[in-house]
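Have a look at this one.
Of the protein chains in this complex, all but one are displayed in their positions.
For clarity, chains are labelled A, B and C in written order, and residue numbers in each chain start from 1.
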Amino acid sequence: MLQTAERDATTKSKVPPHERYLEAFRWMLQTRIFEEKLTALYRGGQIIGGVYVGRGQEAVSTACGLFLQKGDIFGPLIRDQAGRAAGGEPLVNVTRTYLGSRQGPMRGRDGNIHRGCAEAGQLAMISHLGSLISVVVGKLMAKRMKGEKDFIGLTTIGEGGMQTGATHEGMNIAAVEKVPFVLVASNNHFAYSTPNDRQFACAQLVDRAKAYGYEGHAVDGTNLEACLNVIGGAVDRARNGGPPQLVVASLLRLAGHGEHDDASYVPAEMKQEPWAQDCVPATEKLILANGWLDDATLMQWRAEISAEVEKAVETAQREAGPVGSEEDWSAIATRRLLDEPGE
Amino acid sequence: MLQTAERDATTKSKVPPHERYLEAFRWMLQTRIFEEKLTALYRGGQIIGGVYVGRGQEAVSTACGLFLQKGDIFGPLIRDQAGRAAGGEPLVNVTRTYLGSRQGPMRGRDGNIHRGCAEAGQLAMISHLGSLISVVVGKLMAKRMKGEKDFIGLTTIGEGGMQTGATHEGMNIAAVEKVPFVLVASNNHFAYSTPNDRQFACAQLVDRAKAYGYEGHAVDGTNLEACLNVIGGAVDRARNGGPPQLVVASLLRLAGHGEHDDASYVPAEMKQEPWAQDCVPATEKLILANGWLDDATLMQWRAEISAEVEKAVETAQREAGPVGSEEDWSAIATRRLLDEPGE
Amino acid sequence: MSVTYLEAIREAQAHLLREDDRVYLYGQDIAGKFGGAFKATKGLAEKFPGRVLNTPISEDAMVGTAIGAAMEGMRPIVEMQFADFSSIALNQILNNAGTQFWRTNQPCPITVRLPSGGTKGSGPFHSQSMEAIYSHYPGLVVMTPATVEDAYTMLIDAVAIDDPVIYCEHKYLYYHLKADALPKEALPIGKARIVRPGRDLTIVSNSAMVHEALAVANQMSGEGVEIEVVDLRTVKPLDTDTVLASVARTGRLLCVGETFPWGGVTAEVIARVTTEGFHLLDAAPARLNAKDTPIPYHPNLWETHRPNAKSITAKVRQILAE
Partner (left out) sequence: MSVTYLEAIREAQAHLLREDDRVYLYGQDIAGKFGGAFKATKGLAEKFPGRVLNTPISEDAMVGTAIGAAMEGMRPIVEMQFADFSSIALNQILNNAGTQFWRTNQPCPITVRLPSGGTKGSGPFHSQSMEAIYSHYPGLVVMTPATVEDAYTMLIDAVAIDDPVIYCEHKYLYYHLKADALPKEALPIGKARIVRPGRDLTIVSNSAMVHEALAVANQMSGEGVEIEVVDLRTVKPLDTDTVLASVARTGRLLCVGETFPWGGVTAEVIARVTTEGFHLLDAAPARLNAKDTPIPYHPNLWETHRPNAKSITAKVRQILAE
C-alpha cells in the first residue's frame, strides 16, 4: 500500500495533509467494502454467530493500526477491522473465523471479533470489556524486563467499556508501571442501545486522562487527518518516553451494535451532528476534490479490494469446519496434567 | 456534647473558628483515648483478631460523622472510629465486637472494623475495598424512590482503595444516578506498607473528581477547622442538590496498618512533613492557646471520656462469647429454604 | 394464544412491577423501546416509568446498588446481559449479598437474572452456566427454571424471598419452549419435580438438560425402558428427598448437567444420593456434564461439548447393561 499511496500522492498537484493519508484511506475503503460483504453474508445466513462492524469508525481504527511497528502490541476490540488490517492481519483470518473454517486462527473454538493474530502482535480479546488493558500493560512490562527497545502497546475501548472496573485498574496500573501505552477510546455515543447520559456524567471523557497521570487528546473521529495526527502523535509520545496517552475520539456508530440490531433507538437529530458524518465518503470526497487521487486509481483500488475480499471469502467457504469427534478436548497445554472427571 | 461545647465556647473571650469545633474536638479526644485503650488490650492479648486505628485521621473522620442527620447513610471504613462515634455508634458496640461478646452488633460472626450500626445508619463494610460505595448509592436511590427528602450518603476510602475497580464503578454510577453523595478519601500516604508511587501516578487524587463529574475539594487532614469547613460544606452541597462530592484529605497514618504492624517502612523525613502532624495535640494546643477551653474543662473531658471507655470495656468483658453448639447456622433468612447438604 | 419461556419472564416482571412498588429493574440496555439484549423487558420501561433503568457497563456497581436498595426495603431485579458477565459482579454477590444476613441479621432480597447456557455460535463468554459457583458459596438461593410455568412462577417467588436469589434462565429455552398459558399454581420453591414417572432408571437434571433427558426417556420407552426424569428446579436448596425417593423406585441414577464437570450440579447430586441413599442404588451412579473446556463457538464443537440425547442414550444403555 505504502508505495501506491505515495506514488499517487506525489504525482498530484497538492500533497495530502499527512504522508500516510492515502494509505490510510485505502484501509478504510477496504474495511468498508469487506464489512459490507460480511453483512451480506450474515443476512444470507452464512455466518456463524454475530457480525460486529466498525462502520463510521474506520478513520480512528485505521490510525490505531497504521503506526504500529514490529514488536509493538495491539489489542483491537469490537470496531477495529480497519486497525487489524492496517496492522497486518490477513483478510482470510477474518473470513475463516466468521465462516467457521477449522483453519482459522481460533479453529472454531472462539469466533468473530475475539480472534487474535499472533504474527501481527494482535491479542485475542475476551468479551469482558476492559480486561485487555492490563494484559497489554503486562506484555509491555515483560518486554522491558527482557530488554527490548522502542516498543509500544496500543488498545482501544468504547465509552461504555470505560465504565468497567477493569478499565480503571488497567489504566491506573499502566501509569504506575510507566509503560509506553496508548489507549484510544471511541465515544460513538452508544453502548449497545445505551446513550452517554446513562453511561457517565463527566463533562468530557478526556478528563479521565489527568485522573491517571496520562496525557489526554480529544479528536474528531470522522476526520482522517486529525486521527492520523493525534493518534500518530500519541504513539510517538509513548514511544519516545512520554507518559501513557489517552485519545478520545468523538463519532457515531453508523451501524447496529451488531448486524442483528437495527439501531432504531438512535435519534434522527443525532445523525445530523458534525461528529455523525461518515468518514469514508467524507474522506473520499476530500481526496477527489483535492486531486490527491484520480477517479481511475480509485476505481482500480475498489476493484483490487473487491477481488481480495472475494478471494478471502471463497477460500474460507471451501474449507471444512471443525469436527466434534476429532477435536482435542484439552483446555491445558500440559497433557499429563489433564483432569479426567469420568462419567 | 453539643451543649457542653457551646457553653464552653460562648463563655470564652474568643469564639472557636467553627460552631461545632469544640464538639468535634471532643470526639477526636474520645477516639484517641479509646483507641489507645484498644491498643493496650491488643498488646495484652485480650482482643480477638486485629486492631485497626485511625490515629492521625481523627479530624477528617470526625467531620465525616458530625454533619450527618437522621435518615442519612454513613459507610465508615477502617480508620473511622471518630466518625462512627460522632455519628452515633455507642462505644460498647465497639468493645463488644473487639472483645467477642455475643451481644455485639456482629454477634461474634464478624469482627472489628466490619461492624455496622443500623440504628445510626452506619453500614457494615466487607473487606473488599470500594465495594461499599455502590451499596451507599443504592440506598440513596431507594430513598429517592420511596420519596424521602433531605438525605445524603457519605462514605470514606483510602488512596489505595481508590485504585480498585469497585471504587471506579461506584463513583461513576453515583454520578450517573445523580444521588446526593459524598466520598471522603484520606490520602494517608500508605496503603498498608505501599507508598503512593506504587499506588497511582496522577498529580493529585482530587483530579479524579472531574473525571466522574464530581465537585472536588482538597483539604489538609490535620487541620480540624479546614476539615469541618470542607467536609461540612460538601455535605451541604450534596444535601442541597449539588453533584456528588469528592473530598481528598492529605495526612499521614500515625500508626501501623494494624496494631500488629510497626510501620518501620515509613521514612523519618516524611514524619516532618506539615501534613504529617498529629491533629489531636495540634488541635488541643490551639484550643488552649486561644482559650476556647480552659485546662479544668479539658481535664474534666478526659476524665469523663476515660470513664466512658472503662465502662464500655468492662461491660463487654463481663459478657459471654458465642457458643458453637448453640449457634444458629443459617446463612439465609428464609428457614424453609435452608439447604441441607448432609454428610 | 401461547406463551414462550422468554415471554413468561417478561410477564413475571410486568406482574411484579404492577403488584409490588418495591420492585424495579436494573440492567444494561433493558430500558427504552429496546427492552434488553433478549427483549426480556420489552415494553416495560414505557409501562412503568422510572422503574426500568439502564445502567453503565458496571456489573459490580449494578449489584452493589441493588444490595443497598434491598437493604432499604426495595426489591431490585438485576439483569446481567449474559450470565458470563456476572463474573464481574461475583464479589458483590458472594461476599456482600451472600454474607449480609449472616453478618448483620438484615435480609438482602435482591434477584439477579442470569441469561445462561449454551446456544449455537455463542462461544466461551456468552454460554456459561454458573449455578455451581453460586451454589458453592453460602447465603444464596439458586434457581434454574426448566419450563415456561417455572420461569414465570419462580421469578415471582424469587422476588418474594427475603434472601438473594440467583435466577438462571436458559437462553436456549427462550424461544424453543412454549406453553398454552401462564400458570395459576406452582410447586413450592425448593421442591424438585418428577417430570416423567419411570421404573428402570432415574435421570436427575436441571434447566435445558431436562428436555434432553425427556426426549431420551420418551424415545426409549418405545423399547420398553421406563426412565423417571427429575427436574431439580432449584439447585440450592437441592431437594434431596425427592431425588432419593425416585432412586428408591428405580435403583439407578444418571445425573445430567450443562455445567463444567468438576464440582458441578451432578457431583453434588451424586454425593447426596450416595451418602444418604447408598443402599437404594442397584448400580453405580453416573453423570454427564459439559466437557472440561471453554464452551466452543462452532456448532459442530458445541453440540459435542454439551450432553445431548445421543450421549445420554448411550450412557443409559451402559448403566442398564450393568
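The rule is simple: a residue touches a chain if its C-beta (ideal position, glycine included) is under 8 Å from a C-beta of that chain, and two chains touch if they have at least 3 such contacts.
This structure is a prediction, so every number in the text was calculated from the model and none was measured.
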item: Displayed chains contacting the withheld chain; value: A, B, C
item: Candidate in contact with the missing chain, chosen from C:Y24, C:F38, C:F125 or C:W302; value: C:F125
item: Touching residue (missing chain; options C:P107, C:P183 or C:G263); value: C:G263
item: Chain not shown: contacting residue from B:G165, B:P180, B:G216 or B:G232; value: B:G165
item: Contact set of chain B toward the excluded chain (per top definition); value: 48-50, 100, 106, 108-111, 114, 126-129, 160-161, 163-166, 191-194, 198-200, 264-265, 321-325, 327, 329-331, 339, 341, 343
item: Chain C residues touching the omitted chain (full complex); value: 84, 87-88, 90-91, 94-95, 98-99, 102-103, 124-125, 132-133, 135-139, 236, 238, 259-260, 262-268, 270-271, 274-276, 278-279, 281, 283-287, 291-294
item: Hidden partner interface residues of chain A, rising order; value: 105-107, 109-110, 114, 116, 118, 124, 126-128, 131, 133-143, 145-146, 165-166, 169-170, 172-173, 176-177, 330-334, 336-343
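Rule of thumb we're sticking to: only the chains that are shown with their structure count from here on.
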item: Centre-of-Cα separation between chain C and chain A, whole angstrom; value: 36
item: Where chain B and chain C are represented by their mean Cα positions, the distance between them in whole Å; value: 41
item: Gap in Å, rounded to a whole number, between the CA centres of chain B and chain A; value: 46
item: Chain B residues counted as touching two or more neighbouring chains; value: 165-166, 169, 172, 176
item: Multi-chain contact sites of chain C, meaning residues that touch two or more partners; value: 55-56, 58-60
